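Below is one structure, written out as structure tokens; comments come after it.
With one protein chain removed, the remaining protein chains of the complex are shown where they sit.
Take a look at subunit A:
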Amino acid sequence: MENIVINKMAMQRALTRITYEIIEKNKGVNNLVIIGIKTRGVFLAKRIANRLEKLENVKIPVASIDVTNYRDDIEHDKQSPKKVSVTNDNISVEKKNVILVDDVLYTGRTVRAALSAILELGRPRTIHLAVLVDRGHRELPIRADFVGKNIPSSQSEKIRVLMKEIDGKDLVEIIKN
């Protein structure tokens, strides 16, 4: 059974609101760096950056981060060194206000991994977390600063985020097993 919980319009509104909330919290957009967690977090990060640019007429640096090597729930080859893959090599997080973006916040382990990866790159002034969906069931003490929508879910359900850039349409659905 599938159930659409965020449609195209609602996703746009959520991103718009998050954008304004970022401006509220950071008192502007100076010193901002947006980092998206692969895969859909990157598209969300780009959309937020694009919105901020339209409003404030400044370029916002965006990077994507692949945290696979930092996951503690995946068996790693002990020999291979941990490697942060940040697509934008020119990006510096030193003394910046970082907005970390992901699609779904669930156990918190992905975010934990991303935080480690970012902190290895430098010492940001702040890191804030923006997510499109917070579905609960945290296993680590992590919370989001900007939430598109809280969707209380059961662990047997699956939350699927579709984005135009990769899936051809914008929506979030709950799939019940």
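Please note the rule applied: contacts are C-beta pairs under 8 Å (C-beta built on N, C-alpha and C of every residue); 3 or more make two chains touch, one makes a residue touch a chain; residues count from 1.
Convention: contacts and distances are computed from a predicted model.
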Chain not present in the shown complex, as UniProt names it (candidates "Oligopeptide transport ATP-binding protein OppF (TC 3.A.1.5.1)", "MrpA C-terminal/MbhD domain-containing protein", "Carbamoyl phosphate synthase small chain" or "Iron ABC transporter permease"): "Carbamoyl phosphate synthase small chain"
Contact residue for the chain not shown (choose from A:Val42, A:Val62, A:Val147 or A:Leu162): A:Val147
Contact residue for the chain not shown (choose from A:Thr19, A:Ser64, A:Thr110 or A:Ser153): A:Thr19
Missing-chain contacts mapped onto subunit A: 9-10, 12-14, 16-17, 19-21, 23-24, 27-28, 51, 54-56, 126, 143, 147, 150
